[in-house]
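Data first, discussion second: the structure below is written as C-alpha cells.
Of the protein chains in this complex, one is absent; all others appear in place.
Our next item is chain A:
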Amino acid sequence: MSVHKLHTSDKAESHSADGALLSLRGLGLAVPAGKEWRPLVEEVDLSIGRGEAVGLVGESGSGKSMTARTVLGLTPPGARVTGEIVFDGTPVTGADQRALRALRTRRIAMIFQDPRAHINPVRTIGDFLTEAMIANLEVPAPEAAARAVRLLADVGITDGERRMRQYPHELSGGLLQRVMIASVLAVEPDLVLADEPTTALDVTTQSEVMAILDELRRERGMAMLLITHDLELAAATCDRLAVMYAGRIVETQPATALTSTPRHPYTSGLMLSRPSIDAVVHRLPVIPGRPLAAFEADDGCAFAPRCAHAQGLCHEGRPPVQELDGARVACVRAGELTLQGES
C-alpha cells in the first residue's frame, strides 16, 4: 500500500489476496492478421496498489497504451485478450458488458493524450463535465454544475462559470487537458489510467498539468497508471516504474531505484540517451536500431539485436523474469551486469 493515501474512499474496500487494486497477470493482446494472430502485448505482469502511482514507460509501439486500454475493454476490433485482469479482487477478463460498464462509470477513469479529439466538439465544457455526474452518479443537474465549477477551480481554472458555457474550440490544449482531468476527478474513481496526458501539450504547460494531476490524485487517494515515453516525467511522479519493450515488461522497480540502478540494458540505454542540463555532450548516446513491435521479435530476447551486452544465451528463448534486489527484470545477464543509471 502506498504512503500517499490520505483519505480512504467510502467505496467498497474489499482486498484481493495480494492487496493490489489492479493486477494484470500474464496479459496478452493479439490482433488477427490474415490467418494468424499478431501479438501486440505479451505476458504483462503488473500490479497497482491503492493510491499508488505506477509509470508504464516505453517507446512508440511498445504496447503500453494497448495494455491500459485493454483494462477498460477498448481493444481493437477482433482482438484476442489472454491472461488475467483483476480489479479489486474481481476478474475483469470475461466479465459481461454490464459489469464492465459499472467499472467504467465509477471505479476506473481514463485521461487521453489528445483532449481536443476526446471531447465532443459541439457540446459545451459544462455538458462534458456534468454528463458523467448526472448519468453515472445521479447527481441533480444544478448540483452537478456547481460541483463542476469547483472542480475547474481545483484544476486551476478560476473563471469556471464562464468556461462552462464555452465550447472546446474556445479553449487551449492545456486548459482542455485540465478540463479532462476535472472530468475524471468528478466521478472520484479508484484508478486513473493516464495515457500520455501531457504529450500533446507544450513543455511549460506539461509540467503544470502533470503537477495538478499528481497533486489532486494524491489528495483523493486515487491510484494512477501513467503511460508515457518520458522516463524522467514518470520517475518524478510515480512510485514504481515498469519499462516496456516490444510488448513485454522488461523491468519493474521502485522509481528511485530504477533511475539510480537500472537492471535491464534497455532501461540503462533510455536513461543515457536523454539530455541532461548538467553534462555537456556534443552528441547524445543513442540505442542503435529501431524499436520493435511485439510481433517482429524473433525467438530470443527482443532487445538482443540492439543490446551492447548481448551474448549467445540472449538469442535462445525469451528471457524469464527474475527477482533481483527488489527489481523484476527480464534479462538473463541482469545479475552479472553493472549498468549506468542517472549520473
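FYI, a contact is a pair of C-beta atoms (placed from the backbone, for glycine too) under 8 Å apart; a residue touches a chain by one contact, two chains touch by 3 or more; residues count from 1.
Note that in this section contacts and distances are computed from a predicted model.
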Absent chain [UniProt protein name; select from "NAD(P)H-dependent oxidoreductase subunit E", "ABC transporter permease", "Multisubunit sodium/proton antiporter, MrpE subunit (TC 2.A.63.1)" or "Putative sterol carrier protein"]: "ABC transporter permease"
Which residue of A:Arg80, A:Arg101 or A:Arg290 touches the chain not shown here: A:Arg101
Touch criterion as defined above, residue of A:Arg80, A:Arg123, A:Arg150 or A:His315 at the omitted chain: A:Arg123
Touch criterion as defined above, residue of A:Leu56, A:Val92, A:Ala132 or A:Val332 at the omitted chain: A:Ala132
Where the missing chain touches chain A, by residue: 72, 74, 101-106, 109-110, 112, 114, 117-123, 131-132, 135-136, 183, 187
